[in-house]
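Removed from the display is one protein chain of the complex; every other protein chain stays in position.
Letters A, B and C mark the chains as written, and numbering starts fresh at 1 in each.
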Amino acid sequence: MIHHCSLQVRSYEVDGYNHVNNAVYLNYLEYARMEFLKAIGFDYRLMRERGYSLLVARVYIEYKHPAEPDDYLTIITTPIKKQKTSGVFKQTIWKGEKMICSAEVTWVCVDSHGRPVRIPHELDSPELNPKKEDIDGSIH
Amino acid sequence: MIHHCSLQVRSYEVDGYNHVNNAVYLNYLEYARMEFLKAIGFDYRLMRERGYSLLVARVYIEYKHPAEPDDYLTIITTPIKKQKTSGVFKQTIWKGEKMICSAEVTWVCVDSHGRPVRIPHELDSPELNPKKEDIDGSIH
Amino acid sequence: MIHHCSLQVRSYEVDGYNHVNNAVYLNYLEYARMEFLKAIGFDYRLMRERGYSLLVARVYIEYKHPAEPDDYLTIITTPIKKQKTSGVFKQTIWKGEKMICSAEVTWVCVDSHGRPVRIPHELDSPELNPKKEDIDGSIH
Partner (left out) sequence: MIHHCSLQVRSYEVDGYNHVNNAVYLNYLEYARMEFLKAIGFDYRLMRERGYSLLVARVYIEYKHPAEPDDYLTIITTPIKKQKTSGVFKQTIWKGEKMICSAEVTWVCVDSHGRPVRIPHELDSPELNPKKEDIDGSIH
């Protein structure tokens, strides 16, 4: 599963350089992961109702080129690792052929006490597993 | 009760003009209202736990002068109206002697179904009432 | 000219109530105004390059109903007043038939010294003028 979604930079997302602010990219990546979950039919709302959450445990992000208001950006999201209670997405943001940034985001499933647990079987999705060719795509 | 609090503009709060973004002032005003509530001993956390909320129903805001990174700002918060289920704060933001913006914010107390209700008696505070001299301070 | 645009609420735009944060609506409105300007062919970038800006001078906003993550929202933008150096947009945000909020936003054209000036003739657009039937649509 390689998931694409896109968005256009909004005027209020830029900083004093007229560039998308560094922190805003983390919002974009979150948006793309939520779209990924919807695309694979993962019922995140139900998961929350049952007291489970997918939390972000680690982010590694490299900023390559700035983006500006009105730029159309594409975000590509791919699972590259899945372990018992956690997993890793590789996410890249593109403006046409130019890579704007590249990130790896580690998530962990926690119960209502914040303890790492397996994703409950009936909620889990095979699409959270990386395909063979996507394993080891790590950037660091 | 006229309440003062202050903050310093942070680099990530400005837009492409290097001015504090319009929407950010609403965050500053929210911050100042929460500080006001703490200052008068209003137990907002307890109120939430009992299923009540103070929601913002209306904001009127006039932007007078821009603010920039590192500017020290003072926010003055004063109740100017109190009715059965709602009330109005006048809030002004200052950079030294210069007024940056001026606002009126109408809040309403709602129960867990979103219905306007009186603030429960044991949670209410006389300090939410305007003093005589602060009534009619309305800017529009 | 009545302009429609739409967006979907993103997960990171909500507050501790799981509702779109009050200040975020001002961002949505800014987004819609920028889309309006594009739709009427107003060259905002050129205007900035020449040292002019359209600043927000006043916002009056009424919050009617909360919006939540994934809600599809439509924003309607209509000029309701135009004066020498300023003008007013009425903007409403809808979730289907339900009005989420209603706002009036006053803009002013300023030169590079921040002084109110007419929009330079070659940049101005008749579409910034209200149509007869949209005048007096004021909500306060």
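We adopt the following convention: a contact is a pair of C-beta atoms (placed from the backbone, for glycine too) under 8 Å apart; a residue touches a chain by one contact, two chains touch by 3 or more.
Nothing here was measured: the structure is a model prediction, and the numbers come from that model.
Just so you know, the chain we are not showing touches A, B, C across the whole complex.
Within the full complex, the residue among C:Cys5, C:Ala23 or C:Ile75 touching the omitted chain is C:Ala23. Not every partner is drawn; the one left out touches chain A at residues 17, 22-24, 26-27, 30, 53, 55-63, 66, 114, 140.
In the full complex, chain B makes contact with the omitted chain through residues 10-12, 27, 30-31, 34, 69.
Counting the whole complex, the residues of chain C in touch with the unshown chain are 11-12, 14-16, 18, 21, 23, 69.
Throughout what follows, only the chains that are shown with their structure count from here on.
Residues touching across the chain A-chain B interface largely coincide between the two copies, over half of the numbers being common to both. Highest C-beta contact pair count among chain pairs: B-C. Centres computed as Cα averages put chain A at a distance of 31 Å from chain C. Between the Cα centres of chain B and chain C there is a gap of 23 Å. Centre-to-centre separation of chain A and chain B, using mean CA positions: 35 Å.
Shared interface positions of chain A, i.e. residues touching 2 or more other chains, are given as 11-12, 69.
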